[in-house]
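Complex shown without one protein chain; remaining protein chains in place.
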Amino acid sequence: MLEYRNLVKKFGERTILKGINLKINQGEIVFILGTSGTGKSVLLKNTVGLLKPDAGEIWIDGEEVAGFSEFEFLKIRKKCGMVFQHPALFDSLTIYENIAFGLRKHFSLSESEISSRVNRALKLVNIHDINDKRPAEISYGMQKRVSLARTVALEPKVLLFDEPTTGLDPVTTNAINELIKDLSRTLKTTSLVVSHDMPCALSIADRIVVFDQGQIVDQGTPQELLNSKVKLVQEFLAEAKEMLDHDSNVIRGTTS
Amino acid sequence: MTTIYRDVYSFLELVKKTVMSLFLKPLRVKETFQQLYFVANGSLWIIVFCVCFAAVVTILESSFHMKLVIQNDSMVPGFASLLILRELGAVVTALLLTSRVGAGIAAEVGSMKVTEQIDALRMLGIDPIQFLLIPRLIATTLGCMILCVVANLICIFAAMIISDQVLGYTPSMFLTAMNRFVQFRDLIFSVVKAMFFGMTIPMISCFFGFRCKSGADGVGSATTQSVVFASISIIFLDFILSYTFSYFY
Partner (left out) sequence: MKAIFFFFDDFGSSIIFLKDILKTMIFRPCSRRLVFEQIWQVTIQSLPTTAMAGFFVGAIMTVQFAMQVSEFGALPYLGGLATSGTIREIGPLLIAFMLSGKVGAYTSAELGTMRVTEQIDAIRCLGADPIQEIILPRFIGIIISSFFLLTIGLIMSVVGGVILGYFFSGINPEEYVRHIPTILAWPSLLSGLIKCLTFAVVLATICTYKGYFTTGGAKGVGRSVVSTAVTTMMSIVVADWGTSFVGEIIINMCKDYFL
């Protein structure tokens, strides 16, 4: 479904991605973990053409997209939805119009179809009755969910999440993680999630990839990673275990 | 209406506190000199560049008008140098400083406010007005006065070159004509104007910086507002000062 071959990205003198090789199958939930500034977000932005790689190939659904022009990327962006780190809602539009924006641009749908798809997307993220509000009038956690709904409304085959839970309280964090899991299961989408959040990665990921200094240092299922020898992974795990001790619910989540 | 009243009130409050800490608390001498270096040395080239272009336009335009009214342009050097000294030098310098220094201060103080550095200063028992505003106030006031003198000289020099090249008045003719019109007090008044402008800029910038709202749009709007209000106040102050000085000529 999604494959990176030897992907390299430089910003001026600094090399951010140093040859990434990664293959993601249909319907998988893959978590990318790593410390800040190791190029995780850059990988996502390369995938949908917001940044152009300096070398290497990106295959999406059997197409090599690294050399695509902005216009050719439009059909890729229909397939790959991206949820940003910030909610990135348009301040001047209402919530309804925010979600309808992508639908109007990508598809030629009638107004009633748009309305039903917007409402379906809002139902998926458990939000009701805020259609006519502006982004500034709702809470940050709500904005994040609307942002998720805006991407899901396009019904993409691949969902890319850039730190979906950073800066949120634990309750909303859990809700969003559950949402990611549900969406992947119900819509059969492939998900690629960039995160710092080891406990939730252990609980919902099919596979975890660990980044360091622009390279993949380790990858595997959550069970495999628990026995990892890599120091960075162990540090992440140590922190996760501390939290797990406090919250037995999450442990039950990992084993089920 | 009440919000305007409240804003003016809190601005005056800031002015009061500033004056108090200016006289009651020790000055951060090193910081002041660093700021002075930033204000004066950093803006020197921009101001020289702009003022040179302004001089060219002033000469050309004055000559155009003189030819219209009294059919010859022999008065141009005197007329233009008066215009430069009384108006252009100080105002252009101040407006450029508003955009470079004023906006810079608002952005800097604003991002300090957003990242809670100003609260951190308070927690450490440091008065942000004494720490941030006073050095910038003194530095910008001095810097504006110095730059105003430099700008006037450069502007007149450029005007001299242009009238030599385009209108055919040699420098000696230019200086003779200038001598008939210009008096030393014109320069003094210009510097006095610059002093007022130099005090206005950091006060307004810090006022908007201190009340910057959080987030990226907060810093942006604080910077924008400070530029707008400072420019308006400069034009307004210039009007009042010009009017006042006109009684001393």
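Note that the chains are named A and B in the order they appear, and that numbering of residues resets to 1 at the start of each chain.
The definition used in the following text is that a residue touches a chain if its C-beta (ideal position, glycine included) is under 8 Å from a C-beta of that chain, and two chains touch if they have at least 3 such contacts.
If you're wondering where the values come from, they're calculated on a predicted model, not measured in any experiment.
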Q: Based on the whole complex, identify which of B:S21, B:Q130 or B:S231 touches the chain you can't see.
A: B:S231
Q: Kindly state which of the options A:L2, A:V42, A:I58 or A:L89 is in contact with the chain not pictured.
A: A:L89
Q) Which listed residue (B:R6, B:H65, B:R122 or B:R185) would be found touching the missing chain in the intact complex? A) B:H65
Q.
Contact with the hidden chain only, please: which chain B residues?
A. 46, 49-50, 53-54, 56-58, 60-61, 64-65, 68-70, 75, 79, 82-83, 86-87, 91, 95-96, 98-100, 103-104, 106-108, 110-111, 114-115, 181, 215-221, 223-224, 227-228, 230-232, 235-236, 238-239, 242-243, 246, 249
Q) Since one chain has been left out of the picture, which residues of chain A touch it in the full complex? A) 45, 48-50, 70, 74, 77-78, 81-82, 84-91, 101-102, 105-106, 147, 150-151, 154
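In this section, only the chains that are shown with their structure count from here on.
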Q) If you average the CA atoms of chain A and of chain B, how many Å lie between those two points? A) 50
